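A single protein chain has been omitted from the complex, and every remaining protein chain is retained in its original position.
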Amino acid sequence: MKKNKILSVALAVILSMVFAGCAQDTPSGEQPAEFNFDKDITVVARDSASGTRGAFHEIMKIIVKESDTETDKLVVGALEFDGTDKVITAVEGDKYGIGYISLGSVSDRIKAVAVNSAEPTVENVRDGSYSVSRPFLLVTKGTENDLVKDFLKFTESAQGQAVANEMKFIGAVDSTEEYTSSGMSGTIKVAGSTSVTPLMEKLQEGYRELNPDVTFEMQSNGSSQGIKAALDGSYDIGMSSRELKEEEASELNRRVLAIDGIAVIVNKENPKSDLASEDITNIYTGKITKWSEVK
Amino acid sequence: MDRRLNNLKQRKVKSVLLKSFVWLCGILTVGVLIYILLFILLRGIPKINLVFLFGEYNSETLSAFSSIVATIQMIFLSLIISVPIGVFCAIYLAEYAKRGSIAVKIIRLATDTLAGIPSIVYGLFGMIFFVNILGFRASVLSGVCTISIMILPVIISSSEEAVKSVPDTYREGSLGLGATRIHTVFRIVLPTAMPGILSGVILAIGRIVGETAALIFTSGTNVMKNPTLDLLSSQRTLAIHMYMLAGEGLPHSKDMAFATGAILILIVFTVNYTTTKLAGRIGRIQ
Partner (left out) sequence: MQNTKKSNFDEKIMQAIFFLSALISVLAVIAICLFLFMRGIPAIAEIGFMDFIFNEKWGPTNKPASYGILSMIAGSIYVTAGAIVIGVPVGLMCAIFLAEFCPDNVYKIVKPAVNLLAGIPSIIYGFFGMEAIVPFVRENLGGNGYGIMSASIILGIMILPTIISISESSIRAVPKSYGEGSYGLGATKEETVFNVIVPAAKSGVLTSIILGVGRAAGETMAVVMVAGNAVMPLDKIELLKPIRTLTANIVTEMSYASGLHESALISTGVVLFVFIIILNISLSLIKSKAQRN
């Protein structure tokens, strides 16, 4: 009886160690594996709420418009994530991945490629040679109250634009106006794009240093939600990282906060550093499925 | 004779295999738990510092302080609402209701249904009813109302168990001494059932701490720079803080997500430990 027990326990322990061993080996695979060009490309996209997606899919003609219809032709099986970091994580971990994120979020976890031979830098976005960019918009409805007006003035002042530039966004307003504290108090409610949020947070911090009696309430739930919140008045300011649609633009005041480049990212082990925008379109619509098909 | 011996051998082999498989599964379960815990704790605990726990939230610190306070508010307020209702309901079912009456059947059906509803559906309901129709907007208040309904079945079932297991002799003794039923319930039955009720409360706390889907649309994802007690403000709880950090693009957000996870796990540890201790006390009373 005792022998049986020992035998069974030993078997069990060995088997579980094998399992644990397998799992331990993988995350930091130090194999200098080669890049297999015949593997399928892992296409990573943002969720449909995302202004980044809206902008990228429009610029890259992934959204096809014909007369009355508008169809998003993202390839079937593309991964969709509701956050910048999740896109980065997916591309960081997958050698054959490709994704798109705000230029301001690029870090050394992944590699941002040049598009049509233009490097993804702030200068290239500013002079237009890097074509993949979209405006960060702040939208409000009707006449804004004094507090909101004051904050917006701050965002467009020299200090506000300096914050934007520090974060690798392109200030939209070449303003030399210095903002001076108005000493106001109250709450400003902001909602919208997750891409604009980091910039908005820094702006809020800067504003609060000068006007400590003001508090902010912010929801980061996507450009479309921000626009909706501004439209129905539940929030003072909506943040959007995509252009407004006609129906939206007709009812809202639109201010460009900054210009943001969208970086196309691939895994660090991917030998490609320059992609033609045609190839990007074809990858995202499924006409190209392997890295070997990319010129 | 030979066939019977062979058969015995086969059966013995089968038995050993089954036994090792059973042991394997037991060890596997524990192994998986340990792996998950270590995975999060090893990467998360080093990142926990005083600023993260008690500092102001900004894009550098990604502090969890206001989320922690929001979570505590949520727990406290939801319990204030659900515990009395749940315990009273349990008292009704255990002390006053006639066995097998229609009322009891309906109430049990309702409680079982509530227990099985996925948290995302609670979130949707909370969004429709509390946020929109009642106009509470995305706020701690909406979250509290939604969570109170969600934990009701947990409180009810553990309280009912606890009340039912109070020996009848206690009740009879009390009534025999001339006390009223109410008196008996409040002075004798409830205190005796307290450990069981408490363990239900603690289970509920565990659930609240871990809840995300029900709160994303009701109390929202907003994070305040400093903790506030304003019920009408939208505030994210600790679990939602972790979810948001897991998705943000800042270079250190993932590290802080691990840190938040570590805090959550430590809370769950404490919750479980307390429940086990209480369960021990109940055992001793029986």
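Order of writing sets the chain letters: A and B. Residues in each chain are counted from 1.
As a convention for this text, a contact is a pair of C-beta atoms (placed from the backbone, for glycine too) under 8 Å apart; a residue touches a chain by one contact, two chains touch by 3 or more.
Keep in mind that what you see is a predicted model, and the values were worked out from it rather than measured.
The residue from B:Leu53, B:Ile80, B:Ile120 or B:Leu229 that touches the chain not shown here is B:Ile120.
Of the candidate positions B:Lys19, B:Lys47, B:Lys164 or B:His252, contact with the hidden chain is made by B:Lys19.
Checked against the full complex, the candidates B:Val166, B:Ala239, B:Met256 or B:Leu278 give a single residue touching the omitted chain, namely B:Ala239.
Within chain A, the residues in touch with the undisplayed chain are 22-23, 26-27, 29, 42, 47-49, 68-72, 76-82, 86, 89-90, 93-94, 96-97, 221-225, 228.
Residues of chain B in touch with the missing chain: 11-12, 14-15, 18-19, 21-26, 28-30, 32-37, 39-40, 84-86, 88-89, 91-93, 95-97, 103, 106-107, 109-114, 116-122, 124-125, 127-129, 133, 149, 152-153, 156, 180-182, 185, 206, 209-213, 216-217, 239, 242-243, 246, 257, 261, 264-265, 268-269, 271-272, 275-276.
In this text, only the chains that are shown with their structure count from here on.
Chain B has its Cα centroid 34 Å from the Cα centroid of chain A. The residues of chain B lying in touch with chain A in their complex are 15-16, 19-24, 26-28, 31, 35, 58-59, 137-138, 220-225, 233-234, 244-251, 253-254. Residues of chain A touching chain B in their complex: 4-5, 7-9, 11-13, 15-16, 19-20, 23, 81-86, 88-89, 101-102, 104-105, 107, 109, 194, 198, 201-202, 205, 208, 215-221, 234.
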